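The other protein chains are all here in position, but one chain of the complex has been omitted.
Each chain carries a letter (A and B) given by its place in the written order, and its residues are counted from 1.
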Amino acid sequence: MSEYTTDPRAGERPPVAGGPPEPARRGFLNLLLGGWAVGLAASIFYPIARYLVPPRTSEASAAQVTLPFKISEVKPNSGTIFKFGRRPGLLVRTEQGEFKAFSAICTHLDCTVQYRDDAQQIWCACHNGLYDLRGRNVSGPPPRPLEELQVHLKGDEIVVSKMS
Amino acid sequence: MRSAPATALRLAAVGFGAALACGPLVRAVENGCTACHLELDGPLAEPARLFPDDVHAARGLSCHDCHGGDPGTMDMEAAMSPQKGFKAAPRDGREVVALCASCHSDPVYMRRFAPSLRIDQMAEYRSSVHGKRLFGSGDPNVATCVSCHGVHDIRAVSSPQARVYPTRIAETCAACHADAARMKPYGRATDQYEKYRRSVHADLLYRQRDVSAPTCNDCHGNHGASPPGGGAVVNVCGQCHTFFKQYFLESPHREPFESIGQCIHCHGNHDVESPTDEWIGTGSRAVCVQCHSSGDAGYAAAELIHGRIVTLNEAVERAAGLLDRAEQAGMEVAEPRFELRDANQSLVKARSLIHTLNPARVVERVDEGLAVAVKVERAGLDALAELAFRRRGLLLFLVLILGLMAGLIWKIRERRRTR
Partner (left out) sequence: MSPVPRDLLQSLRRFVEERVDLSALRHMAREKEVPQHRHSFWYYFGGMALFLLIVQMVTGILLLLYYRPSAEEAFESVQFIMTRVEFGWLIRSVHSWAANLLIAVLFVHMFSAFLMKAYRRPREITWMTGVVLFALMLGFGFSGYLLPWNELAYFATRVGTAIAAAMPLAGEFFLRFLRAGDEVSGATLARFYGLHVAVLPAITLAVLAVHLLLVQQHGMSVPPSEERRHSGKVPAMRFVPDYILRDLVGWLAALAALALLAALFPWELGKKADPFQAVPVGIKPEWYFLFMFQSLKLLPPHLFGIEWLEGEVVGILVFTAAGGAWLLVPFLDRRTARGERSRLFTVAGVLALLFIIVMTVLGYVLE
């Protein structure tokens, strides 16, 4: 194993004039170095610690959304827009009290549809398109029905998810 | 073991039963008309051959229900005797119409078969160009019931085999109206069908098979077929294009366009295309400059409207592009994307509002959209700026590292010095 000598001075430069710093100063500088190292370590561990705690809105993909209003807040024969992932959805409570949810993107030119309580149908204000309460396009330019979403009622909460 | 005569009796019974089951034999007893006519040649056999698939046959009607006579006998004299009410085939258009109308204009009769079917076709027909010519000058060339519906192979309108099924009507009309020789005496154009096939309506109907798309009868009427006439065009188009009709009637074009075809003047009648943003304004492809010239109010309005629409379109595209870039770099842009939908919606509505020819109304909608687009663009830039912010944070970290490295190198030097 020892193909080499253990001459400590081998390959190194001669001592520099001036000598080493005094023990006290050296101790202080060592402390400084140690503190700096601790600071660096902290700046590495801090992000890791923050990373380990998941963000509030934990669901990564928009397959399911809990609506920000309670069942008791939704009147019969009314409709509300909600956010489903990055797309708008329409929650409809029929006159009979039943809940229905659809994608609120009109299948004609992507405008956002709304619920009309006079006709009890879903209407698009851009070109007068009409959908019935099954989401089927019944009048005007829309070529396809609205995508229907599933509604689950959990206590006083409304959870909307994609049709399975 | 049975006896030979008993077996023979059995065989005979089976044979007779089979014979009974044979259709022609049974029909021969019921319908002497078809039994004889099927045996004949050429055109005389045709009606009998075609009729089984006719919608009237499906309703249980037969030859004698239109032609009279006695179908129960095989004797030609007895079957076709005038005493039994036999009427030969109608001799001219007027007789055809009268024959069809004898049932189809009778509400009591029709209620038995199809309660929701209209019974005013005859009245409509009389008001049409075809009807007026037929009952007026006795023109034998005009279309009558059988020209469009067929004679003995009529299908229900809802059947795809019907000559008047939405995807076949245009061809049925074109059989005469695209025939240059036939239309020559009337001095009518014959390019309507060809133009229609180029239109966006035809694309929807023929390529997408959307049977709610308009074809000849949706604008011209079917039994009362006539061109809409001045002042009525906007109502015809407005059957589907509701908002555009409303805006047009509120616009300054309402009166001036009444005599020049209203919608048709800018959009065409048969070769209707999808319009682009270039149609409005003062550019080379704009329709406005056909009448308006530099200096008049219309020209200024057109220029303004075009400019604003294009501005909003570009702003929305710019914002969307920024969001794409940020998203690909790995930034969160779901919220701004959601908001950008409103800007898109404003653009769609603004384009409809063009028909008001009112710059103020268009500008109002455009400004609404622009506010959103600008906000979204800002959000996109902020997302990209966040990248730069992180850059600075990391460079700070770099300083920390370099500091520690300096410290360590000092320590190494120090150790060298002590020895």
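Here, a residue touches a chain if its C-beta (ideal position, glycine included) is under 8 Å from a C-beta of that chain, and two chains touch if they have at least 3 such contacts.
Owing to the predicted nature of the structure, the values given are computational and were not obtained by experimental measurement.
J.: Determine which one of B:Ala297, B:Ala329 or B:Ala385 touches the chain that has been left out.
T.: Once the missing chain is taken into account, the touching residue is B:Ala329.
J.: Write the list of chain B residues that the hidden chain touches.
T.: The list for chain B reads 327-332, 387, 390-391, 393-395, 397-398, 401-402, 404-405, 408-409, 411-412, 415.
J.: Spell out, residue by residue, where the missing chain touches chain A.
T.: 1, 3-8, 10-11, 47-48, 50-55, 57, 60-61
We take it that only the chains that are shown with their structure count from here on.
J.: Counting in whole Å, what is the centre-to-centre distance of chain A and chain B, each centre being its mean C-alpha position?
T.: So the centroids are 43 Å from each other.
J.: Spell out the residues on chain A that touch chain B in their complex, using ranges where they run on.
T.: Those residues of chain A that touch chain B are 8-9, 12-13, 15-16, 19-21, 26, 29, 32-33, 36-37, 39-40, 43, 83, 85-88, 105, 109-112, 125-128, 140-141, 143.
J.: Please output the residues of chain B touching chain A within their complex, sorted ascending.
T.: 208, 210, 240-243, 334, 337-338, 341-342, 344-345, 348-349, 352, 397, 400-401, 403-404, 407-408, 410-411, 414, 416-419
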